[in-house]
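Only one protein chain is missing; all other protein chains are in place.
== chain A ==
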Amino acid sequence: MIVRLLSGVAKRLLAAVVVMVGAATLAFGALHLIPGDQVSILLGPNSAASPEVRAQIRSDYGFDRPLVVQYAQYLSNVVRGRLGESYQQNQPVSALIGGQVWPTLQLAAAALGLALVIAAVSAVATAGRRPAWRSLASAWELVAVSTPAFWTGLLLLTAFSFQLHVFPVAGAQDLRSLVLPALALALSLAGVLGQVLREGLETALRQPFATTARARGLSQLAVTTRHAFRHAAVPLLTLAGWLTGTLVGGVVAVETVFGRPGIGALILLAVSTKDMPVVMGIVLLCGLIFVVTSLLVDLLAVVVDPRLRAEAVAV
């Protein structure tokens, strides 16, 4: 039994390592697939750098060595936690990411929490209710899903910051400045999650156990929250985990609109200046976030759904 459990864990870890190596290799491949001379790219057009400076940069970054050597060097550096130094900012990539990751995590966590709450309220309140309520709820969810976060952000800013002066326009100085960006990011997430949750709830409510529960005299709300919710929660969790991995894209836009510090500002700067060491570092970070959240989701699913426990051990 314990051996099985351990081998299950080992398999997971191995898969995680494979994902990370894959991400690192893709990032490295991308760096070398970009057309053009690497030194010219990192200096940008209109650069007045002298040939000596160019040669210095070439040897500093090892562009003059064979590709295989560069790849091996890169992988061994990554394993030792060395992500290299930014071309443009002359600082270690790990320090750059480390310095920026906290505001982004705050924002992502706040957005995800908010999205889950909004989705749960909207779905529980309307699942299996009158069609008018349902279509109203699913209509707003569709609107929320199809509106890009930066646009929602601009609307929120216009209303609550420029007009009503309730929240500051930008920054990350206090909790108040977190509200609008978190909401902008949360709304589209909540839209997706709400749809899936309602679907799950309604499927569960049609099951015989729901009829049984109702026959025991439980109210509709109690049936929904106590019995159906657990059933619907597993797909919700899986989706939330997957969305967390894709959250980075939304974070870039929202952080830019709100002038918030974070990984978003870093990504934008790195991509627009072709600062490949930083881009590669961020790709690895995203890979890591993905791996960690999938692990967490798998664990939580086991907690929520007792049926999965036996299977988990059997894996």
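Following the convention adopted for this analysis, contacts are C-beta pairs under 8 Å (C-beta built on N, C-alpha and C of every residue); 3 or more make two chains touch, one makes a residue touch a chain; residues count from 1.
Definition applied: contacts and distances are computed from a predicted model.
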{"item": "Undisplayed chain, where the name is taken from the UniProt record, one of \"N-acetyltransferase\", \"Peptide/nickel transport system substrate-binding protein\", \"Integral membrane protein\" or \"Spore coat protein JA\"", "value": "\"Peptide/nickel transport system substrate-binding protein\""}
{"item": "Of A:84, A:241 or A:262, the one touching the omitted chain in the full complex", "value": "A:262"}
{"item": "Contact residue for the chain not shown (choose from A:20, A:75, A:105 or A:169)", "value": "A:169"}
{"item": "Hidden partner chain, residues of chain A it touches", "value": "34-37, 40-41, 43-50, 52-53, 56-57, 60, 88-91, 96, 99-100, 103, 142-143, 146-147, 150-151, 154-155, 157-159, 161-163, 165, 168-172, 255-262, 264-266, 268-269, 272-275"}
